[in-house]
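Complex shown without one protein chain; remaining protein chains in place.
Chains: A and B, in written order; residue numbering restarts at 1 for each.
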Amino acid sequence: MSKKTKRYNGGRDPDEKFETSMIGKIALFLGPFMLGIVIFTIYPFINAFLMSFKENFSILRNTFSGWGLANYRKVLNDPIFLSGLKTTIKYVVIVVPISLIISIVIAVLLNNTRRFKAILQTAYFMPLVTSTAAISLVFRFIFANEGGLINKIITTLGQTQINFLGTNRWSEFVLYIFGIWNILPFTIILLLAGLQNIDPQYYTAAKVDGAKTLDIFTNITVPLLSPTIALVAIVNSISAFKVFDYVFQLYNKPGPGYNLYTIIYYIYEKFGGTKPQYGHAAAASIVLFFIIAVFTLLQRVLQKKTNY
Amino acid sequence: MEVRIEDLVKRFDDVVAVNKVNATFESGKLIALLGPSGCGKSTMLNMLSGIMPVTEGKIYFDDRDVTMLSPDKREVGLVFQNYALYPHMSVLENICFPLKIKRVPKAERIEKAKEYARMVHIDDYLDRLPKELSGGQQQRVAIARALVKRPKLLLLDEPLSNLDAKLRVEMREEIRRIQRESGVTTVFVTHDQEEATSISDYIMLMKLGVKQQFAKTRNLYNDPANLFVADFIGNPTINQLHGIYEKGNFRPDAYENAIPIGRYQIEDGSRVVFASRPESVIVEKKNGKTVMEVEETYVSGKDTLCVLKAGDGRLRAYVDNDSAPQEKDLVSVSFRDRGVFVFNEESGERYYE
Partner (left out) sequence: MKNKTDRVKSFMQYLTLFIGAAIMFLPFFWMINSSFKTEKELLSFQSFLPKQLLIDNFRQAWEMGDFPRYFGNSVFVTVVCVALTMFVTILAAYGFSKLKFPGRDLIFTVLVSMMMIPYEMLMLTNYETIRHMHLFGKIWSLIVPFTSSIFYTYILRNFFLSVPDSLYQSARIDGASDWQYLWEIMVPMAKPSLVTIALLDAITCWNSFMWTMLMSSGNRNIRTLPFGLTAFTSEAGVHYNLWMAGATIVVIPMIVLFLFCRKSIITGVSRGGLKG
């Protein structure tokens, strides 16, 4: 009698040809997916690193003069990149906290409503599905000098018209409004999910203790919601660091006076502009990657801690 | 179909789950794989179904070696402990599924599915989803689904453990009936000796991966191969007195009087366990023989179970209700020849007269 010892394969298939049949299955089920991932994620990811170290890289001739840090030196000393970084950080620092505060208020109020849920949800969450390219046109129209709704209101109130889209100061303002408007639905939805995880017993207990609405909000809701708030803040910061579409769609250029030049704008111009410099674009994208990686790690740590 | 297993071994890393088991399951019988948890009974079942590969040994279905065959080629039906019904399919679709995979024409498979649904008495619920059924009904569907492809072997993994007490009794009778009606060789796994003894033709009792005894259900009770079997089968459990064998007599540690038990091939002075079924203990009015005090009595049906103080130990005895003693009574105790066994104290092996 043959006494063949077989490796335990997870209690699945006692087929003699386990190894080959498994390889076939892996190829069948994971092949298409991995093909896409390898070609369009892993390879370009590695290639971005390689390109960033290639000096005087020319993609047309596929030549470079040698390996080194020249691209990084150039990018990190480039006043245009640095101002782009500054603009981006300013955008993050303004848009993320303001949208969070508004979202917390709206989420708490929405969480307590029984009626009009469908109407309210529709109004608040519709921006999720609508093309920012289309809505940016509406914003341009609303803030326009001639025929713009906002300026009409301002002049009706007897004030002088404001050139929202043509001045540095106000174009920034419109960008922030647009950014906040776009990010609110996502933020509110995540906060609502967080609120639903809070045990209603806490509220009952606080009410029995005689707490007022505002006391409950500051002493119960906000502290218990804080893990979610932190998480949303990080996720929103990551997406805000990548701001580009909004600027491009609102102004077709980095703001009326080149004042809204962001990191991605820099990458985009170094790569798609008239004088492409792939090495610089790659180096800048890797700087962005590391900024995002830091935020992502923070997010992972928080997620683990809060079991969210 | 007859099932034969030869030197079957299953190892997980260093743990031996099933150790060199041999057995032949007679065609058309209901066989219980019985034992405490971790005894390897479920592993045995999974090897029979083909879900789990065999480490060593052979499995034959009739004369066909199926050891290396994948589950779908073995023609077995398997009912899982949690029934594993497909939650998105109706009762009828669930029962049809094995036939659908076999590409049986739609009209034919619906007809067959209905036939088996009738057999398991679930034909009033064909359009329901599994979550709309009770546990017992889900079980019936699972059995119908396993039977519909006319398997040569039906395997049931702890089929009754997810049911409440009343349903359990009902369903075990149902399993018996369905098995009889379909005539399929059936193997089921259970840890409950009462469940096993009440419906099976044969029982294989296992412990730590080793077969303890494989016998007709009645024989397991009347003729246990070792102390573990004697102890595991029977409710209330068998009485056990430890002591010394001496010239046809058993001297218990617990009290003075020797018990005459007849000639065994045992060296005088050996330590043995004297085991007796409660119905083999004779309780009489105090008459000079071994005297014990009645500690407690429990009426159960037409019998009374008496707990007797045997020195430090206890003896349980069944007495007819009419002649049952009162608590605190002193009675004389002796033993019948039937239902009395002697085992090696250390190994648990049985001594024969």
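Throughout what follows, a residue touches a chain if its C-beta (ideal position, glycine included) is under 8 Å from a C-beta of that chain, and two chains touch if they have at least 3 such contacts.
Keep in mind it's a predicted model, so treat the numbers as computed, not measured.
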Chain not shown, its touching partners among those shown: A, B
Residue of A:Leu69, A:Leu82 or A:Leu109 touching the missing chain in the full complex: A:Leu109
Residue in contact with the excluded chain [from B:Lys10, B:Lys41, B:Lys149 or B:Arg172]: B:Lys149
Contact set of chain B toward the excluded chain (per top definition): 49-51, 70-72, 74, 76-78, 80-82, 84, 86-89, 97-98, 100-102, 145, 149
Chain A residues that touch the omitted chain in the full complex: 9-10, 12, 22, 25-26, 28-30, 32-37, 39-45, 47-48, 51, 59, 102, 105-106, 109-110, 112-113, 115-116, 118-135, 137-142, 144, 146-147, 149, 152, 181-186, 189-190, 192-193, 213, 235-236, 238-239, 242, 244-245, 248-249, 252, 264, 267-268, 271-272, 278, 281-282, 285-286, 288-289, 292-293, 296
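The definition used in the following text is that only the chains that are shown with their structure count from here on.
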Centre-of-Cα separation between chain B and chain A, whole angstrom: 62
